[in-house]
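The complex appears here without one of its protein chains, the remainder shown in place.
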Amino acid sequence: MRVLKRNLTAYGFLCAALACFAVFAWYPMVREFVLSFQRTNLVDPPAWVGLDNFAAVVRDPAFGTAWLNTVAFTVLALVCGYAVPFVTALVLNELRHARGYLRFVVYLPVMLPPIVAVLLFRWFFDPGPGLFNQILGLFHLPGLAWLDSSSTALVSLVIVSTWMNMGSATLIYLAALQNIPPELYEAAELDGAGILARIRHVTIPQTRLILMLMLMLQIVATMQVFIEPYMLTGGGPENATVTVAYLMYQFAFTYGDGYGQAGALGMMLMLVLLVFAAFQLRLTRDEREVTA
Amino acid sequence: MQRSTGLLLVTVLGLSATTTACGASEPAAPSPGGAAVTITVACQPAKTAPKERAAWDDDVAAFMKAHPGVTVKSTDQQPCFDPKTFGPKLAGGQMETAFVVPVTNYADVIGKGQALDISAYTGEIKNWDDLRADVRALVTKDGKVYGVPNVHYSVGLVYNRKLFAQAGLDPDTPPATWAEIREAAKKIAALGPGHIGYGEYSGGNTGGWHFTQALYGRGGAVLTGDGKKAAFNSPEGRAVLQTLHDMRWTDNSMGSRLLVGWESLMMAMGSGKVGMMLGAPDVVTDVVTKFRGDVADYGITGFPEAKASLSGGEAFMINPRATPEQAKAALQWLDFRYNTVGKGRFDFARGKTLGNPVGVPDNDVYGDSATGKAIQAEREKNATLPVRNYAPYVRAAAGVPPKAEPAHAQELYAILDVVMSGVLSRQDADPGKLLADAEAKADALLAAKG
Partner (left out) sequence: MISVGARATERRARERRRPRPIEVRFRTIVSPHQLNSRWGRRIYWAVLLTVLTLSTLAFVFPLYWMVTGAMKSGEELALMPPTLVPRAPTLDAFAEAWELFDIGLLLRNTAFYALGGWLVTMAVDVSAAYALSKLRPALGNVVLGAMLATLMVPPMVVLIPLYVTVSDLGLLNDPWGLWLPAAANGFNIFLLKRFFDSIPKELVEAALIDGAGPLRVLWSVILPVSRPILGVVSIFTIVTSFKDFVWPLLVMTDSDRMTISVGLSQTAGAVPQNTIMAGLVIAGIPTVVVFFFFQRHIMAGLTAGSIKG
């Protein structure tokens, strides 16, 4: 009886959350799956179309390009957004002055609404009076076309993305670095390890888990890139910045009744990302075992 | 806040007017069955255009006064038609009673049963029979009418008269051929940095749309007659791209910026540094009212060497869930605001006091019917601009056959956008190759669509 009462009370406290999750988290996951096999315009009853949506998505002229762009964006964003924050964190951790200021400044862009960063950079990228070409001009370098050329547009998006996101990774690494026991460095030093050797044999092994975890997190996050192409390039020039998420948006809201096709593309993205997410889950478990 | 209070006040007044009207037992009281009916109508001007908005609110008040029992609520979503929200709004019961649909989406909306059959109510539009028959045909399917055509236009060449004068060109004899456009563009670009002789854009499918305008103008087609194959990889298609490529990279007369989307070109046009662009007369209106262009600077002429013109425009359609009373009231509103000479949008005297560019022939939905002529007379009477500035356009437009958008327009525009951004962003772009690639993509798309 007491057990029953306790359970009732507990589920009483849980019911709001259960309802929210059921309707706005679990059901949409199921709906996503169902949607990808249906044709629907939200008004008429949906019709089952089997694998038609998947076929249509694969045949879309921008399908291959979108995946290539997304992978290229992710790789580039990792080169900048992964290595740069780690090196920054390493250096910040060595500094004994202005630590508060540096941490504040690095994280500042993360606090801005993304739309602010994106519209600000749209202006910086202006090939005429835009800040970037003016700086290049200062060093007597030729200006770039930035967003206006299919060869630089994607890189430009990576720059915005890195600028507005790298702060969180930096601070997370910084916290991880501070958790490394100093004795390890002292021991390494006694063994005659130089600075680089200490990084290699102490710092990196000690932060390995968090590094891997962040790698997975960042892959999953950057593969969903949407705001940048949506606001800055409209997928152009020449489809150079069409990403999977952007194409999904196009299917759902620009092309005829494409919710089902957007759903099918979403399923594909989900399958790819689940691989990374599963890997991340394992790492988290490992980490908990290590730290427990 | 104030405005909604005002609206509320008007509503209350309107309601009390109903009771008095009933009390006075007027036999011709138009209130349907004496029951109050509420309709929502789209396209209230945005707050960024306060004067237009005030005029709209006046119209709503006047309409409600004249139609006791009818309450009009306005929505000001911009743009009025947003494909992103259209389906969900309808499904979620949020759709206005009267909403606007651009010509691109007529077939889609009617085909999906998302618009009410209003054949029984067209009588509410007093000038219905004067609307152009070919434009009415666009909203008619299987003999049933699904919309009230609201705007119709064909594409022309919008140009900046002031820049023409500065560049030593005669604003009264705008270019009539592509060769002349090229020459004029060079001269305007030579005025100094920041000047764009001829403006064009791409991105988010808009480039594909403009490519189609240019292609139709030259007599080309996007699809073959049976709609099964792409037809734009043609001499006309190549000519469109070659001309743009030459202007952009050989003449350097298109500026150094790749413009993304309609708004960026309109911004540039409004700032007075763009010489010419393809566009309908509504471009002139928008440049002046939304993008701060100077009314006196803009003129429009016919599309150079036009063989056909991509139909542009919009119609009002009625929510399929509207009650008969609502549908009737909505059509009365459309009649009042959009289809009565001297009232609502055709109240050119008011437009003049608002500083609108009155005189722009931005709508030939009434063609040269009696109503059309009356509208034109009103417009000329209150013109704030020398109407002859637009005479070349009116003359040219009359003789150019309208041509509808291709099936699967948005998907095809997405493919053609690539082509457009190619020539505009890459000096080594090869128009032939771009078109061949696009053709292969379009054929695959059409095959998939069946």
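Going in written order, the chains are labelled A and B, and every chain counts its residues from 1.
As a working rule, contacts are C-beta pairs under 8 Å (C-beta built on N, C-alpha and C of every residue); 3 or more make two chains touch, one makes a residue touch a chain.
This structure is a prediction, so every number in the text was calculated from the model and none was measured.
Taking every chain of the complex into account, the absent chain touches A, B. Interface note: of B:Asp246, B:Glu263 or B:Asp430, the residue touching the hidden chain in the full complex is B:Glu263.
For the options A:Leu51, A:Val79, A:Leu141 or A:Ile195, the residue in contact with the chain missing from this view is A:Ile195.
Of the candidate positions A:Val158, A:Val220 or A:Ala240, contact with the hidden chain is made by A:Val220. Contact with the chain not shown here comes from a single listed residue; of A:Gly50, A:Pro142 or A:Pro182, that residue is A:Pro182. Not every partner is drawn; the one left out touches subunit A at residues 6-7, 9-14, 16-18, 20-21, 23-29, 31-32, 35, 40, 42, 90-98, 101-109, 111-116, 119-121, 123-124, 128-129, 131, 134, 137-138, 163, 168, 171-172, 175-179, 182, 185-186, 189, 195, 198-199, 202-203, 210, 213-214, 217, 220, 223-224, 226-227, 231, 245, 248, 252, 259, 262-263, 266-267, 269-270, 273-274, 277-278, 281, 288, 291.
For subunit B, the list of residues touching the undisplayed chain reads 46-48, 75-78, 82, 84-85, 88-89, 91-94, 193-194, 261, 263-264, 266-267, 290-291.
What we mean here is this: only the chains that are shown with their structure count from here on.
The part of subunit B that touches subunit A in the complex is made up of residues 83-84, 87-88, 90-91, 108, 112-114, 194, 202-207, 256-258, 260-261, 408, 410-411, 414-415, 417-418, 421-422, 424-426, 441-442, 444-445, 448. Residues of subunit A touching subunit B in their complex: 41-44, 55-56, 59-62, 126-128, 145, 147-150, 232-239, 250, 253-257, 259.
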